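Take a look at this one; I'll ask things after.
With one protein chain removed, the remaining protein chains of the complex are shown where they sit.
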Amino acid sequence: MARTVIPANQAPAPSPKLNYLNNGHSLKSWLLTTDHKRIAILYLISVTVFFFLGGFFAMLIRLELLTPQGDLMQADTYNKVFTMHGMIMVFFFLIPVVPAVLGNFLVPIMIGAKDLAFPRINLLSWYLYIIGGLLISHVMLTGGVDTGWTFYSPFSTEYTNTKIVEAGIAVFIAGFSSIFTGLNFIVTIHRMRAPGLTWDRLPLFIWANYATSLIMILGTPVVAITIVLVAVERLFHLGIFDPRLGGDPLLFQHLFWFYSHPAVYIMVLPSMGVVSELIACFARKRIFGYKFVAMSSVALAVFGFLVWAHHMFVAGISLYAAMIFSFLSFSVGVPSAVKVFNWTSTLYKGSISYATPMLYAFGFIGLFTMGGLTGLMLATLGIDVHVTDTYFVVAHFHYIMVGGVLMGYLGGLHFWWPKITGRMYPEAWAKLSALLVYVGFNLTFFPQFILGYVGMPRRYWQYPPEFQALNVLSTAGASILAAGYLLPMIYFVWSLRYGAIADANPWAAAGLEWKTTSPPPTFNFDETPVVTWEAYNYDEIPHKERRVPVAR
Amino acid sequence: MHDSPATTMEHEAHNPALLHHFADAQQQKNAASLGMWLFLVTEIMFFGGMFCAYLVYRLAHFNAFAAGSQQLSIWMGALNTAVLIISSVTVVLAVKAAEAGKRKVLVGYLVVTVLLGMTFLVIKGFEYREKFEKHHVPGSTFKFTNTFDDNGKQIPVNPKEAELFFSLYFAMTGMHALHMIIGCGLFSVLAVFAWKGHYTPGYFTPIENAGLYWHLVDIIWIYLFPLLYLISRHS
Partner (left out) sequence: MASQVDALYIYLLLVSGVMTALIFLSVLVLAIKYRRAPGHRARQIEGSTVLEITWSIIPLFVMMTFFVWGAVIYFQERTPPADATEVYVVAKQWMWKIEHVEGQREINELHVPIGQNVKLIMTSQDVIHSFFIPAFRIKQDVLPGRYTTLWFKATKPGRYHLFCAEYCGTNHSGMGGDIVVMEPQDYAQWMAGGPSAPLQETGKQLFTQLGCATCHRFDVQGRGPNLTGIYNKPVLLEDGRTVIADENYVRESILNPTAKIVSGFKPVMPTFQGIVSDEQLNALVAYVKSSSQPPPGTAGLQNQPATSPAQPQKMQVQ
């Protein structure tokens, strides 16, 4: 079979001793870096801290819910615990994680650029994230917030006496971190692609991050102004959402969900991009229906803005508005389904390996399918009236967020770990963790679908005794899940010192990032690559038979 | 407008403003420009939330909104509108001066823009003070006994709904004023850099981009003025 000649200057360079990790060891060289790869590492560390903080609160929730009575903590404390769990997980983990960690690291390299368009703004993004994070931590340490992460008015504006304004400022600042990241990605992808890298040659991970960035810049400012209005209402008694002043609490919900629904696509789209990369590599095939998968990302971004009031079917909106939003919510299911079908079709006549990243990709497909189908149930008006505000919804979004987003992230982290660190993780332990995560996850959240349908409302500190058995199952699952998350913490850190040294392309994968060293040099490429091939040119990439890369 | 440059990396040794991660100055300029336009889009979405609230409540409480609007000082609002439009002209002239390499003219127009911006803020300050004196500031001191003058016919309004109008008035003009303050700061910094000779005909992107920001803040005011000040002003 004819091979396209890959120019010599595009082959992996002989690994120099100097790479982005050891190019400067001082704290200042890290904290004042403008290197997108170092910023990605800074995000990796901070995002992981918040993940475990949010996870700690989740553990408290599950422990309390072991028994029907509220006996582990007071009701007010529990309300703060689930609020902080939600706020931290949504704003400080799920929204930034894939774009800020994997996106920051890979977007410039994947398009053959030396860095993002605005490296200093990238650093600013991280600092904004940290400032927001410090503020929210301060809120937690000085009493917490008890409104739920959705901080509905008038409870949040008039009735609670917790630190809404400070928490709002924290989220506002973190929101700008998100906006600047999105802005950076869009400009980078538009203006800094390597010669020959046309839009239809872009990796699907880039398409996914591009669509995500569109949502980030269009949606986030709306929640920002919503937070401002809540804050001024609390501070200066300006009654925007106050019914006693002729205001409308429903207006808050519209403004809030106008962002917060697209926000879930900010969370899931980049992870879907990861899954595309994983399946292509571990089936050694171009993704089936590349164009449709790319377009579906953009479709999700656009349609995602049209469905927000499906969170408000019983909130008091008009009958006809509810019908319109229900109809539109079904249409947004089509692009997601298209992706799942295309990924599955890619497996046909592939050459499939079961490396850990691929296991996570399989997990994503299965669990996202279940999460998405239950989303359709929620879009169905007659059913939503019954199950909204119950554990059914909680289960649905955890299937997408944890079964989807988090699995995609973990898969990506494993896949690109050798590129980021120059080391391989231990495969056996990684497979075990993936299994624990999968089993633990299903045991935690599947019972919650049932709990919701039989009537257990959400945000409940205590519940009728007949709900206990399912709650106990769920908590048991959570302990397994926790183990599945702790293990990678340990072995990833272990691998930094003891992992097998990785070469430039341990997976024999396609993509520009695999044409530079592991870890890459500070400026990514010695010479800007000139792209003359299509994405996922796996028929041209020789596959190595050995499983573990040879040390340098 | 091409998306990706065909040139390989060249060092523009004669342009110290070129950042190392860009292939050439054109790519850098295009990137900065696109970045600023995207940022302006976020600003539009940001103000959009408040415009949305305004729309909903004006439809629900028109009389109260009209009554509140009639209590605003139309001449101060109009004066401010004129001030801002003139300041946008000075911004355009500043960009032209930068393009032509006329350093002193550039600095002059930048400074005039800042002064006009401050004029706007001072007039706004007088307006706010008037609101305070008339007890039209929402909160515990709020008192509203005016009616909606509908072509001579006096229609009484619910003071609580009028308070809602003033809440939006302060929120929207306050947020706008904050953006003006930022703009004045930005242009002051640019004036200093311009004086020091940072901008040449080959590189004046910051002036252009800051100009875009100023124009947006101006446009937002041009929407705010009729929406807030001109409800039902026939007489």
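Here the chain labels run A and B in written order, and each chain numbers its own residues starting at 1.
FYI, a residue touches a chain if its C-beta (ideal position, glycine included) is under 8 Å from a C-beta of that chain, and two chains touch if they have at least 3 such contacts.
None of these values were measured; they are calculated from a predicted model.
Undergrad: Let's see if you follow the contact definition: name the visible chains touching the chain that is missing.
TA: Across all of the complex, the chain we cannot see touches A.
Undergrad: Out of A:L18, A:L134, A:L235 or A:V334, point to the residue that touches the absent chain in the complete complex.
TA: Looking across A:L18, A:L134, A:L235 or A:V334, the contact with the absent chain belongs to A:V334.
Undergrad: From the list A:N79, A:S178, A:S276 or A:N471, pick the residue that touches the absent chain.
TA: A:N79
Undergrad: Of the residues A:I352, A:V472 or A:L486, which one touches the chain left out of the display?
TA: Checking the options A:I352, A:V472 or A:L486, the one contacting the hidden chain is A:I352.
Undergrad: Check the options A:L235, A:V385 or A:V493 and report the residue that touches the missing chain.
TA: Touching the chain that is not displayed is residue A:V385.
Undergrad: Residues on subunit A that touch the omitted chain in the whole complex?
TA: 70, 75-76, 79, 146-148, 152, 154-155, 158-160, 243-244, 249-250, 283-286, 288-292, 313-316, 319, 322-323, 326-327, 330-331, 333-334, 337-338, 340-342, 344-345, 347-354, 362, 365-366, 369-370, 373-374, 376-377, 379-386, 388-390, 453-455, 457-464, 538-539, 545
In this text, only the chains that are shown with their structure count from here on.
Undergrad: What residues on subunit A touch subunit B, complex-wise?
TA: Listed in rising order, the residues are 113-119, 179, 183-184, 186-188, 190-195, 197-198, 217-222, 224-226, 228-229, 232, 236-240, 244-248, 251, 254-255, 258, 523, 527-528.
Undergrad: Per the contact definition, I'd like the list of subunit B residues that touch subunit A in the complex.
TA: Touching subunit A from subunit B are residues 3-6, 8-9, 19-23, 27, 30-31, 34-35, 38-39, 41-43, 45-50, 52-53, 56-57, 60-61, 64, 138-140, 158, 160-161, 163-164, 167-168, 170-171, 175.
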